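Of the protein chains in this complex, one is absent; all others appear in place.
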Amino acid sequence: MAKYSMHLLVCGGTGCRSAHSAKITENFKNELDASNLSETIQVIETGCFGFCEKGPIVKIMPDNTFYTQVKPEDIKEIVAEHLIKGRKVTRLLYIDPEKKEKIEDSKHMGFYRKQLRIALRNCGFIDPENIDEYIAREGYEALGRCLAEMTPQDVINIVKESGLRGRGGGGFPTGLKWEFASKYQADQKYVVCNADEGDPGAFMDRSILEGDPHSVIEAMAICGYAIGATKGLVYIRAEYPLAIKRLQIAIKQAREYGLLGKNILGSNFEFDIELRYGAGAFVCGEETALIHSMEGLRGEPTVKPPFPAESGYWGKPTNVNNVETFANIPVIILKGGKWFRSIGTEKSPGTKVFALAGKINNVGLIEVPMGITLREVIFEIGGGIKDGKKFKAVQTGGPSGGCLTEKHLDTPIEFDTLIAAGSMMGSGGMIVMDEDDCMVAVAKFYLEFTVEESCGKCAPCRIGNKRLHETLEKICKGNGTREDIELLQNMSRVIKDTALCGLGQTSPNPVLSTIDNFWDEYIEHVDQKKCRAGVCKDLMQYVIRAENCVGCTACARVCPVGAISGERKSVHKIDPAICIKCGACIEKCKFDAIFIQ
Amino acid sequence: MTKVKSLADLRKMKEELQNKVHLREKGDNAESLVQIRVGMGTSGIASGAKEIFNFFVEELEKRNIEAVVTQTGDMGYNFAEPTVEVTLPGKDPIVFGNVTTQKADKIIECYIKNGELVEGILPENYDKIDNK
Amino acid sequence: MAESRVALKRSEVEQLKAVCREFNNDPGELINVLHKAQGIFGYLPAEVQEVVAQELNIPVAKVYGVVTFYSFFTMIPRGQYPISLCTGTACYVRGADKVLDEFKRLLKLDVGETSADGKFSLNCLRCVGACGLAPVVLVGEKTYGRVSPDQVREILKEYGYEV
Partner (left out) sequence: MQFVKLTIDNKPVEVPVGTTIYKAAKKLGIDIPVLCYMNLEHMGIENKPAGCRICVVEVEGRKNLAPSCSTNVTEGMVVRTNTMRVLNARRTVLEFLLSDHPKDCLICPKSGRCELQDLAIKLGVRKIHNEEIAEMSTYKKDFSPSIIRDLDKCVMCRRCETMCNDVQTVGTLSAINRGFMSAVAPAFEMDLIKSTCTYCGQCVAVCPTGALTEVDHTPELVRALADPKKVVVVQTAPAVRAALGEEFGMPAGTLVTGKMVAALRRLGFDYVFDTDFAADLTILEEGTELLDRLTKHLNGQPTKLPILTSCCPGWVNFFEQQFPDLLDIPSTARSPQQMFGAIAKTYFADKIGVKREDMVVVSIMPCLAKKYECQRDEFKTDGNPDVDFSISTRELAHLIKEANMDLNNMPDEDFDNPLGESTGAGVIFGATGGVIEAACRTAYEVYTGKKLDKVDFEQLRGLEGIRAAEVDFNGFKVKIGIAHGLGNARKLLEDIRKGKSEFHAIEIMACPGGCVGGGGQPLHHGNSEILAKRAAALYREDANKPIRKSHENPMIIELYEKFLGKPMSHKAHELLHTHYHDRSPKIKIKD
């Protein structure tokens, strides 16, 4: 059936493209034509291989040859040697950095890939609405083994041995948490899955629930067995209808198979799961607030201790983990704590799922071993910055995190290193920013979010964040002074020091980290009243460059407020008093005649 | 539905299920089928994956191609959604990105019918736990 | 929030009571009950909260305290075409604020408001998770991805809005 006997895959990702991959494709086509091979060999441009460091990349199928750092002038040789004579061009083969060997078949070079999927192992592979597909991929095997072969303490020990730390942001060792909950005696205990993913720009947990709901169900049951709980609750955002639907289907199927309910897999263990819906409050990601919300109350946090492990849902011992943490559990049980520990770093074993977004080419869900650098994530997996712009910052940890910069790009990603750098892991949102982003405005954006989401219970968070936001706004409007920067720093430190819960204790991070890392930009805003990114509207003016303007009237026509005047074929003018600085004219102008001052 | 009553039961079930998949994938069997998975997480659906899913179901039937079309979760390539993974009998799965109905049509005509690749392949960029 | 007063129909009260019964009139289920109630009425007017309070045997002030705490609950009826903008970070850095400004300007509505004819309401959402499509706009169930400010007019036109 196949018309072609061979395929040449040329990476068309942005990174490779900028390294002339288009020329490579063209050369291939010409060479194949010249050799009369275009009928049997097909050239295809592909998406990013996630290996931009060694680009441009050419992969030849079906023999899986993987050529790296290919130049347009190499094409002749590849065609002549490899395609015609069947001899690989060894100098272009990828060299294994550890073994220093050349890899001929890319099937043997899985390790070049920066990503490793543990939590996402089934996501995008199985039909999430069909439990059979999960079982076919070893689903519920881990639960089965726990029930048949292990004591609860054995299970806790494996999780402890794995070194798994909570993926919701705090990074508390999961095994220890389970152990605490197991120690408290009570007639009823609860396992809670925190699926109230609220970081703006983060969608890891939702993707897992939508793609592999059974892994979470299985893990919750394992946790129930380990701590002695028979009831599980998933606290899930009501804004996630698809995840809710798939979770409901999955719970139903698991019940039908007897994998939830009484006497699971013939044991005495009983466990079932119910859903509780969030209703749009970021603070409910904090476990005490989450528990109050599940009890039908305002989601206000309370002082810890007592921790939920001692007194949680309805005052009973409760273990709360987030979705991604749970998704790791079945694999850890099956492959062992040691195996898990072998991945990632000593202090942060395993992988972490990130939602990579913002000004980056390959927006998407990625899972990488801990210890990978930000540079690898952004420039390899992420395919670099969109539209060839310059990297400026990466925001991790959402509103609780900070903005890291060029100098942090080679920092390995771990819980503790990120904190040391002034940010945090958070739940895994990773937003990339380029030269067009103003860091003062970014800090303001996050504060706007925190002000909106503060529960209002404690004064520093309720009022302090508002004051931070107002002071940032003052700076963005061009009214700021150096004292305001100092004021921001003092207020931030006090809020961190005094706020009741994790939300307030971290909400000033975006302010502090942008001041630390982008001091110059703050100074420019307050001293020179200048916003180099051209974001702070009050600090800029749209001006028409007379020598470029041809009088095409396009700008005047697109201007929503009629601020641009001028006769056809003569130089136009923008009235700054009317201009709302929407930027529509710049986008429309074909002659580069409008600029921001 | 029958209950799975023990770990042994579960394992037996798993093997049966795996064999079925295996047979399908091996391709030298009469049962061999084309397998198509459409990434249908929220963001996939938001970018039109449902339409693509329906297109495959309807068109493959019209064109008399034996195939199983299923939904799956987020494949991770959110920059290129909708994404579709096609597994031809005996071959490695291939993921196509930015699939429109025109592209889906091309995938059926060129790749599924003729094994001819179509632009927009997304190379697999991650490792699986089985390799570790 | 302003006091909104409407008289419920007897059948609506019965429906609401049935919802409460479904959750065993358990005060712990307040949020689930409110979700269902909002599903039925589209919003949560004072009377609905009063019935819920009575059925679950909790003070109506507590119900109101919960309704005003969670941004998902609203006491203002949503428009026939509810427009929601994602204001997550990914959408923000890709210009969601400009798109929002355009909606506000064209509809002459502020966030959280419903147009006088009841056709459009404008709201902001936290991240919907379609960051690959940023900035994202939802009109009812329909998703619009990579929206730029000059597309706003066209989107509104689809729903019969003439600027």
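Going by the order they are written in, the chains are A, B and C; count residues from 1 in each one.
The rule we apply is simple: a contact is a pair of C-beta atoms (placed from the backbone, for glycine too) under 8 Å apart; a residue touches a chain by one contact, two chains touch by 3 or more.
These numbers were taken from a predicted model, which means no experiment stands behind them.
*Asks:* Taking the complete complex into account, tell me which visible chains touch the one left out.
*Replies:* Hidden chain, whole complex, touched shown chains: A, C.
*Asks:* Any idea which of C:58, C:76, C:106 or C:139 touches the chain not displayed?
*Replies:* C:58
*Asks:* Per the definition of touch given earlier, which of A:241, A:388 or A:456 contacts the omitted chain?
*Replies:* Missing-chain contact among the listed residues: A:456.
*Asks:* Among A:104, A:129, A:272 or A:484, which residue is in contact with the omitted chain in the full complex?
*Replies:* For the chain that is not drawn, the touching residue is A:484.
*Asks:* For the full complex, which residue in A:105, A:346 or A:470 touches the chain that was left out?
*Replies:* Within the whole complex, the residue contacting the unshown chain is A:470.
*Asks:* Please output the residues of chain C touching the missing chain, sorted low to high.
*Replies:* 1, 3-5, 7-10, 13, 46-47, 49-51, 53-54, 58-65, 68-71
*Asks:* Tell me where the left-out chain touches chain A, residue by residue.
*Replies:* For chain A, the residues touching the absent chain are 281, 298, 300, 302-303, 305, 451-460, 462-464, 466-467, 470-471, 473-474, 484, 487, 490-491, 494, 496-500, 505.
Definition applied: only the chains that are shown with their structure count from here on.
*Asks:* When B-C is set beside A-B, which has more C-beta pairs in contact?
*Replies:* More C-beta contacts join the chains of A-B.
*Asks:* State, to the nearest whole Å, the distance from the C-alpha centre of chain A to the C-alpha centre of chain C.
*Replies:* Computed value for the inter-centroid distance: 27 Å.
*Asks:* Just curious, how far off is chain C from chain B if you go by their C-alpha centres, in Å?
*Replies:* It comes to 37 Å between the two C-alpha centres.
*Asks:* Chain A to chain B: how many Å between their CA centres?
*Replies:* 25
*Asks:* I need the residues of chain C touching at least two other chains; which ones are they?
*Replies:* 128-132
*Asks:* Residues touching two or more other chains, restricted to chain A: which are they?
*Replies:* 203, 206-207, 357, 363-364
*Asks:* In the complex, go through chain B and note every residue touching chain C.
*Replies:* The contact residues of chain B facing chain C are 42-43, 45-47, 78-81.
*Asks:* Quick one: which bits of chain B touch chain A in the complex? Just the residue numbers, please.
*Replies:* 1-7, 9-11, 13-14, 17-18, 20-21, 37, 39, 41-43, 45, 70-80, 83, 85, 97, 113-129, 131-132
*Asks:* Using the touch definition up top, name the residues of chain C that touch chain B in the complex.
*Replies:* 128-133, 136, 143, 145
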